[in-house]
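Right, subunit A next:
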Amino acid sequence: MKKISLLILVGCVLLGGMFVTAFAQDNTQTIVITVRTNATPPMENWRGNNFILAAEELNADLEAAGDPRRVEVKIVQDHMNWGDYKKEFVLSYGAGKSPDIWLSGHEDVATQAAAGRIIALDSLLKEFPKFNNVIDALWKSCTYKGSIWAVPQDTEARPLYWNKSLLKQLGWSDEKIAGLPDAIKSGEFTLYDMLATAKEAVDKGIVPDGNGFWTRPKNGGDFTAFYYDFGGQTIDPASGKLVFDKAAGLKYYQFFYDAAQKYGSMKCLGLGWSEAWHPTITGGKVLFWLGGTWQWAEWGTVYLKDKGGEDYEWKTFGFGLIPAADKGGKPVTLSHPLVYMISSQCKYPDLALALIAKVTDYGPNTRHALSSTHLGILKGQTNYIFYKKSRLLSDTLYMLDYTTFLPNNPYWGTYSTITYNALAAVVSGDLTPEKAVDFVVNELTNELGDKVIIR
Partner candidate 1 sequence: MQITIENLCKFFGKVKAVDNLNLDIADKEFVAFLGPSGCGKTTTLLMIAGIYKPTSGYIRFGDRVVNHLLPKERNIGMVFQSYALYPHMTVFDNIAYPLTLKKVNRKEKKQRVQRVADMMGIGELLDRKPGELSGGQQQRVAVARALVKEPAILLFDEPLSNLDAKLRLRMRGEIKRLQEDLSVTSIYVTHDQVEAMTMANRIAVMNHGILQTYGTPNQLYEYPDTLFVAGFIGSPPMNFLKIDLEQEGDGLYLVRRELKIRLPEEIAAQVKPSVVPSQVIMGIRPEDVHIVPANEGDFDAEIYVVEPLGREDLVSFRLGEEEFRALTPAPFKGGVGTIMGLNLTKEKIRLFDPDTGNSVLKSNK
Partner candidate 2 sequence: MTNFGILEWWNPKNWSLTNYIKIFNNHFFPKILLNTIMYTGLTLFLFNVGMGLVVALITTHIRRRTGFAFRAAWLLPRITPVVVYVMMWKAMAGPAPMGIINDYFLRPLGIGSGEYLLMTNPWVFVILVNGFIGASFGMILLSSAIESIPKDYIIASKVDGGSTWQTIRYVELPMIKWPLLFVTTYQTLSLLTSFEQILLLTDGGPGLYQTEVWSLMAYHRAFATYFGNTQWGYGAAWSVVLVIIGIAMAVIYMRVFKFGELLQEPKIETL
């Protein structure tokens, strides 16, 4: 009995060997690289699709270099909410099925690096001089504990939008409206000026109560921009720990408290994006709102299709930075670069990074920038012939000079949830600004302990 099984085993090994040699005849070895991205179809599809073109190029490179390896890219690209998307990466990593290349917000660098799910790229990056083209400031968002863990994919600014025709109804002259971006830039038009204008519009019945000034309806980086605006800090450069600034926090919560309770604004939290937020804004029922550059395209192609698309937008909407908190202060915006990371389960990080290098180029990146209205990430990209075609991207590029980032810290998720919850409570009137600060301090120490510094 034993002999027979041994015989079968030997036979199998021999057969298997023959198969392997038969296939290895042409000396190439196909390696599947999985790319997982979160993209709004069809505008952001280039996030993943660029890799298909990159693979062809890379295979040609490999062949020329006599490398026996060939890559085959498999793209898993869809559109989920970020919470589910990030949870999926964690769970699939646990199951040993994580994608090789994973796209996410830059703030994930810290979390995933700390958990060991992604690899540091410092030494590998040097092999691809192309990466020198990336705007230096953006690398900052990919850095955690002194190493670079990711490659920027795109970025954006979060402008304050306004409805020009509503401002006109309010009695503003065309010149005044056209000068608003500059007034903001110079710090002449402040946050409270904006609220006062909003209040006026509400009082005159130009917009419904609560619709003077809106932010996004759910948690997100935008709110942190306001916190920065009031002088807040999120991270201690020395220790890399999270920071909560009580004085700035109080001003920040006071602002949103006032907006909601006194200035007829902020009736936007909890709205569904598509059934309420976008339609209301594009329907001309909100005076000021904070949005993203990437939304411009959606409004034009979807909500305002009937009314004339982008032309109508240029006629009706204006945009600028988030006004300064105090007269003469510096206005802000926030950028939230999305980045490519390489999983520590990836067997060929060099090939993965080679693919990323291929897509981090003027051609592929501009393709994505144009179709999704995101800002470019490369030096001198504004001079690139095709990039120049987009008026919006060119007109908003100056904002990167005023931009801020979310901190790279693994506990940012908790921090952000707590500070947002307090904000929502302030807006709904459940907490006063003072109580909100106490709440944040309490919860932060309760949940994060010494991982956070309270100032």
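How were these candidates chosen? In short, all candidates are chains of the complex that A comes from, given by their letters.
Convention: a residue touches a chain if its C-beta (ideal position, glycine included) is under 8 Å from a C-beta of that chain, and two chains touch if they have at least 3 such contacts; residues count from 1.
Given the structure is predicted, the values throughout are model-derived calculations rather than measurements.
In summary, of the candidates 1 or 2 that share the complex with subunit A, the touching one is 2. Listed in rising order, the residues of subunit A touching candidate 2 in the complex are 81-87, 89-90, 94, 104-105, 107-108, 111, 114-115, 208, 217-220, 267, 269-272, 275-276, 279-280, 410-414, 416-417, 420-421, 424-425, 427-428, 430, 439, 442-443, 446-447.
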